[in-house]
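All protein chains but one are shown at their positions in the complex.
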């Protein structure tokens, strides 16, 4: 029996990991996973004023799932507001289906 | 030309890798990918009786795709039934679109 849920994926520089994890925990995430990687991107660095190109930075990819979409939106917005005006990175939502919604 | 398909993502402790891969192969998966990572989570350890908090375990993230949703559901249910009552971990389904459905 599968239930709809929302996954938040956060891709960010590794140095932001502990700050992002604190947001997840403050917002009540029950579990998350972190995978290392590398990346490259063009990102606005200050709210649209100017653009900076960032090459080959060391990144983390964090995934966290919520059965309540509102909580997923809040985590995504909190992370974007705190970090992604200043630092390169991205956060997005994905529709998923899970087996035990009480765990998320 | 894109075709709807279902992706199964399994996040588990690394020690479960060979057992999970065996389920994928027994269920007829034609290919999968495995990425290493690290994670943390709060998980029920025995069917809801009590909860255990697991910190900083070494994890794998396995992805496998099926053009037949029923097969994706069966793999997800088989993995969850065999491992995720006892061990921390999560399995979820995602809607995707693929180019060559005969390969999945």
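Labels A and B are assigned to the chains in the order they are written; within every chain, residues are numbered from 1.
Just so it is clear, contacts are C-beta pairs under 8 Å (C-beta built on N, C-alpha and C of every residue); 3 or more make two chains touch, one makes a residue touch a chain.
Every value quoted in this text rests on a predicted model; they were computed, and no experiment measured them.
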item: Absent-chain interface as seen on subunit B, which is shown; value: 2, 5, 7, 30-36, 63, 65, 94-100, 103
item: Touching residues (missing chain, whole complex) on subunit A; value: 9, 11, 35-44, 59, 61, 73, 76-77, 80, 88, 90-95
